[in-house]
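Missing here is one protein chain; the remaining ones are kept as they sit in the complex.
Take a look at chain A:
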Amino acid sequence: MSLSIADVEHVAALARLGLGREEKERLREQLSSILGHIELLDEIDTAAIPPTAQVIELANVLRPDEVCPSLPRAAVLANAPRQVDGFFAVRAVLGGPGADTDPS
């Protein structure tokens, strides 16, 4: 399995991960190598095997729909890099100056 720089850039964009030029090249090599090791799995025929996402035998864990205490707003916002009027503040996402033009 050999990745291209374009592959690395595509995945980095999906992951919202800013990478420098050298980082991209190093990741291209390392990920290609790791994916090469992972190809070992191709030798197993899994056509008839169901997937396992988790191993516990619990399903639909429910609780009564009751109002419980939650953290005070000030405590939740205390670590926020930017806040306005009790909200997390971010750059505009739709329209206006500084808004994202690429919604992908």
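The working rule: contacts are C-beta pairs under 8 Å (C-beta built on N, C-alpha and C of every residue); 3 or more make two chains touch, one makes a residue touch a chain; residues count from 1.
Here is the rule we go by: contacts and distances are computed from a predicted model.
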Mind telling me which option in "Glycine cleavage system H protein", "Chemotaxis protein CheX", "Monosaccharide ABC transporter membrane protein, CUT2 family" or "Glutamyl-tRNA(Gln) amidotransferase subunit A" is what UniProt lists for the chain we can't see?
"Glutamyl-tRNA(Gln) amidotransferase subunit A"
Would you write out the residues of chain A that touch the absent chain, in ascending order?
7-8, 10-12, 14-20, 23, 27, 30-31, 33-35, 37-38, 40-41, 44, 46, 49-56, 58, 61, 63, 71, 75-76, 78-82, 88, 90-93, 98-102
